[in-house]
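Sharing a structure below in structure tokens format, with a few things to ask.
As you look at this complex, bear in mind that one protein chain is not there, while each of the others sits in place.
== chain A ==
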Amino acid sequence: MDAVIKMTNLRMRYNDKADYVLKGIDLEIMPGQIIGYIGPNGAGKSTTVKIMLGMIQNYEGDVEIFGENIKTNAVMYKQRIGYVPEVAVIYDSLSGYEYLIFIGELYKLDLKLVEYKAKEMFKLFGIQEALYNRISSYSKGMKQKLLIISSLIHDPDILFFDEPISGLDANSVMVFKEMIKQLSEQGKTIFYSSHIMEVVEKISDRIILLNKGVIAADGDFEMLKEKSKEGSLQDIFNQLTGFNEHEIIAKSLVETIRLNSIGEHDSADTMIQQEV
């Protein structure tokens, strides 16, 4: 089977003087995998995703999606990908319905089908009453559901999810997790980046841990566990990113919170030293 996504020595920096955000990423992803893409803040996760979506062009190295270099064939591969961004950017003076029709037109879909799918999916997500309302009146969870629907309405083969479940209630999260499991069984590739380790641990076939612009670990959960001899993905994450002071920092935080006057306790300074 051929890789659906292939990156070779991917490097990226935002300007000539800045440091590299991505320092040479090599990656091959097979169809039907759910990839848990994790890493601390600023590791370069969103940058990688933005490059694959064609939102950033001035990267170094090669990215192939569906076997084609996205620098030379920059448009048509997007017909087969879906994306849920981390921050909900949306033209929010449209209604949910109008937004989905707009998206459908850009994907050149049959608008009757889009309309049917939109109604059906709004109903299944339990927000059917909001379909014709202005998006600016949506709650956070409703906006998130709309983003999820808009990323799936054209039945794409690769899905990029960036914190897709933020703002969703527990029931919707269960629906969502089951849905992506079934989608992957039908051959869809899902690129799932998140900070919620428990979820990533449960749903991913393969976990890629990015730290400071390089891949720090790559493999399924069992493999990572064996390699690092740690219990949960959270522990593995902490170990691989070299972080083990959460108790000390939390303790200092609590002490700082409980402080009544300066001078009573001077642990604020010691904490900073510990962190460095």
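Heads up, the rule we're going with is that a residue touches a chain if its C-beta (ideal position, glycine included) is under 8 Å from a C-beta of that chain, and two chains touch if they have at least 3 such contacts; residues count from 1.
Following the convention adopted for this analysis, contacts and distances are computed from a predicted model.
J.: Looking at what's absent rather than what's present, what does UniProt name the missing chain, "Putative zinc-finger domain-containing protein", "ABC transporter permease", "STAS domain-containing protein" or "Septum site-determining protein MinD"?
T.: Per the UniProt record, that chain is "ABC transporter permease".
J.: With the missing chain put back, one of A:Asn41, A:Asn58 or A:Gln186 would touch it. Which one?
T.: Among A:Asn41, A:Asn58 or A:Gln186, only A:Asn58 touches the chain that is not shown.
J.: Out of A:Ala74, A:Met174, A:Met223 or A:Leu253, which residue would touch the omitted chain in the full complex?
T.: Selected residue, touching the omitted chain: A:Ala74.
J.: Touching the hidden chain in the full complex, which residues of chain A are there? Just list them.
T.: 14, 53-58, 74-79, 81, 83, 85, 89-91, 93-94, 98, 101-103, 105-108, 134, 136
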